[in-house]
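The complex appears here minus one protein chain, its other protein chains still in place.
Per-chain numbering from 1; labels A and B assigned in written order.
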Amino acid sequence: MFDKTLAELAQGLERGDFSSTELAQAYLQRIGNLNSQYNAFITLTEEQALAQAKAADEARAAGNAGALCGLPIAHKDLFCTQGVRTSSASKMLDNFVSPYDATIVNRLKNAGTVMLGKLNMDEFAMGSSNESSFYGPARNPWDTERVPGGSSGGSAAAVAARLTPAATGSDTGGSIRQPAALCGITGLKPTYGRVSRYGMIAFASSLDQAGPMARTAEDCAMILNAMAGFDALDSTSAERDTEDYTADLNQPLSGLKIGLPKEYFSDTLDAGIAEQVRNAVTEFEKLGATVKEVSLPNTELSIPAYYIIAPAEASSNLSRFDGVRYGYRCADPVDLEDLYKRSRGEGFGPEVKRRIMVGTYALSAGYYDAYYRKAQQIRRMIQQDFIAALNDVDVIMGPTTPHPAFKLGEKSSDPVSMYMEDIFTLSLNLAGLPGISVPCGQTQGLPVGLQIIGNYFAEAKLLNIAHQFQQATDWHKQIPAGVEV
Amino acid sequence: MSLDRSDVEQIAHLARLQIDATDIDSYGQSLNSILGLVDQMQATNTDGVEPLAHPLDAVQRLRADVVTEPNQRDALQAVAPATEEGLFLVPKVIE
């Protein structure tokens, strides 16, 4: 049962092979048994899960079951969930029980999904390894000595370890796609504005975007159907009609024009990853696609631009955590300044403090033009590179990450080397474009992710391409050695 | 551009972050290496490039001026560290 995809579980529920309650119980039990190996869940919501499963079973009996009715899911712990701790993996919010639901949590609830619990992540989504979590790192099911990636590391680990068939994630600079690649699952970052940010604890407002993480593109399409759509509570939400992302999954790929950016295949790219990505491209050619080289000349600048814009916005977004209205408050503050400084100093971990300081510095008097404004200009140049390339081709493909999963602790002492891991993913957030990571091979026994980049609001196209690839290959079906199903 | 100890202390103060004196140097080192990374931008000519604040060229949507939020003080203050008579308590504010 645990190796079934969301789509297969939906069929099982439909046929009556098992009930939602049985499904929820089975997963809750599996999480209870195995979570300590992976540290993927921060909070289990057993009571809510069983209540939701019961309601789903009743809805199905009454003939009111939608596509996601009764299917288990788990949420990254930065989505606010009413009555449930929402920690953002920070000591700052360890005691924060949200009084409201995020829009996407609400939508998935209304679609009948059953929430199993809340997933581990890098603290406030700042990190590429899940090592900055207050609750300790989640572990990569392919090798528990290695990181699952980040920041949605718990989501990726949970799906890869079959602790949940699907999860939500958020992606500010690669936080869905990179862990999906390192854990051998499928993860989609939609176009900026496609999915509501209301109730998602902000890291960098102009970059953050929520998306689905699951084993297959088809499952991601099913979840995105419920997640996506205009939300009046989010000023940056795109006013567009909803789509059925499953409708075009089976479109053939003949005539598809794929661009390969020459900048993505430099000497520093891991040889194993380069080989697997090239093999995947060959597979697409077999499916009828044509391939040409394109150029994204400002790719390298995405790292400096991102590491100004994201910390700058974060430094301001995280000012609300001050120990006054909710969250961690230091013991016995002697005055107001002491309350602020110690609550924040003790409540935030080192990486969060580091980024707040970088952002504070970048915005401070005298440096705004040199840093923030300059970064926003480079941001436009990066966007224009993509627009030019996507004029020529339908989609752009390349590796999701420059290396496979690295060892726990390997990069945690050197933030800059960690930041370099995001080279292929950051630029999409800067441009606001959608991207999907799909498993496309292995190197050193570890999964390799193929990133497919589409034009604005081309999620259906990306899911169609990924689905066709998964019909032709079985990399997404590989099970990590230690995971029993 | 390199930050010294007092720069780091000033930034931490602006951000209201207590940093232990023994940690200032290591924060300084990592901040300097991050700033070294981002300084790569400075070599790029961006003259005449319009800054991009939001990826989509959208404009602000307007909300009707209608009260939609009823009083939820009890629920909202349930997570507050210190309240009394409906007020959030903080150390004395001196003006």
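Worth pointing out:
Please note the rule applied: contacts are C-beta pairs under 8 Å (C-beta built on N, C-alpha and C of every residue); 3 or more make two chains touch, one makes a residue touch a chain.
Simple rule for what comes next: contacts and distances are computed from a predicted model.
Only one of "Phosphate transport system permease protein", "ATP-binding cassette domain-containing protein", "Aspartyl/glutamyl-tRNA(Asn/Gln) amidotransferase subunit B" or "Superoxide dismutase, Ni" fits the UniProt record of the hidden chain, and that name is "Aspartyl/glutamyl-tRNA(Asn/Gln) amidotransferase subunit B". Contact with the omitted chain, checked across A:R320, A:K407 or A:K477, is made by A:R320. Screening A:G83, A:P99 or A:P297 for touch with the missing chain picks out A:P99.
Think of the hidden chain as still there; on subunit A it touches residues 78-80, 86, 88, 93, 96, 98-100, 102, 197-202, 204-206, 232-236, 312-313, 315-316, 319-322, 324-326, 336, 340, 360, 363-365, 368, 372. Residues 14, 16, 53-54, 58-69, 71-73, 76-77, 82, 84-95 of subunit B touch the missing chain (whole complex, contact as defined above).
Everything that follows uses one rule, which is that only the chains that are shown with their structure count from here on.
Those residues of subunit B that touch subunit A in the complex are listed here as 3, 8, 11-19, 27, 30-31, 33-42, 44, 46, 49-56, 58, 60-61, 63, 72, 75-76, 78-82, 88, 90-94.
Residues of subunit A that touch subunit B in their complex: 95-97, 99, 191-193, 206, 232, 235-236, 238-239, 298, 300-301, 303-305, 307-308, 315, 322-327, 329, 333-342, 344-346, 348, 350, 353-354, 356-358, 360-362, 364, 370-371, 373-381, 383, 414-416, 419, 430-433, 456.
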